[in-house]
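With one protein chain removed, the remaining protein chains of the complex are shown where they sit.
Our next item is chain A:
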Amino acid sequence: MIRKTTLALAIAALASPAFAHATFETQQAKVGATYKAVLRVPHGCGTEATHTVRVQIPEGFYNVKPMPKAGWKLETVTGPYAKPYDNHGTQMTEGVKEIVWSEGNLPNAWYDEFVFRGSFAGDLPVDSVIYFPAVQECAGGEAAWIDTSGDPKAAMPAPGVKLIKGGHSH
């Protein structure tokens, strides 16, 4: 019984800790593999409701497709990649650089997730952390999760994914 509880608690701790920061559900990904990003938005701007969530796509994360969300308008900003990425033999030279979910309503007291997927390039360095700067916009302000310094004491760190050694994946 005790062991079961402990295990459950540990799993709970691993799976969905009550984090106050905007973070990804899965915090590591394989180099050269696809990754489903689930951005967890734990609170508003102070006490205000969030109406827009913007995520910047970093270089090296390509073939990005956001998941539409009921009650939210979905838009993307596309642009050229710094270098072409090989997608199953097709050279991709441009794609999504920014995702915008807008015209929604996420009160401070509620929680929500914003989903997109894409692929990490195979030549990204293992053990590095790739950041996806994200900004919540509210009627009277914003919460900008854009600190990419990696400082554990950062007040508003950007959501990041740690890259681990990849096998081949598809």
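Just so we're on the same page, contacts are C-beta pairs under 8 Å (C-beta built on N, C-alpha and C of every residue); 3 or more make two chains touch, one makes a residue touch a chain; residues count from 1.
The rule is short, and it goes like this: contacts and distances are computed from a predicted model.
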Checklist entry - Name the absent chain by its UniProt protein name; which of "Lipoprotein", "Copper transport protein", "Serine protease" or "ABC transporter domain-containing protein" is it? => result "Copper transport protein"
Item to check | Residue among A:V64, A:V135 or A:L163 that touches the chain left out of view | outcome: A:V135
Next on the checklist: Give me the chain A residues in contact with the hidden chain, please.
Outcome noted: 2-3, 5-7, 9-10, 13-14, 17-21, 23, 27-28, 43, 46-47, 54, 56, 98, 108, 129, 133, 135, 144, 146-150, 152-153, 157-160
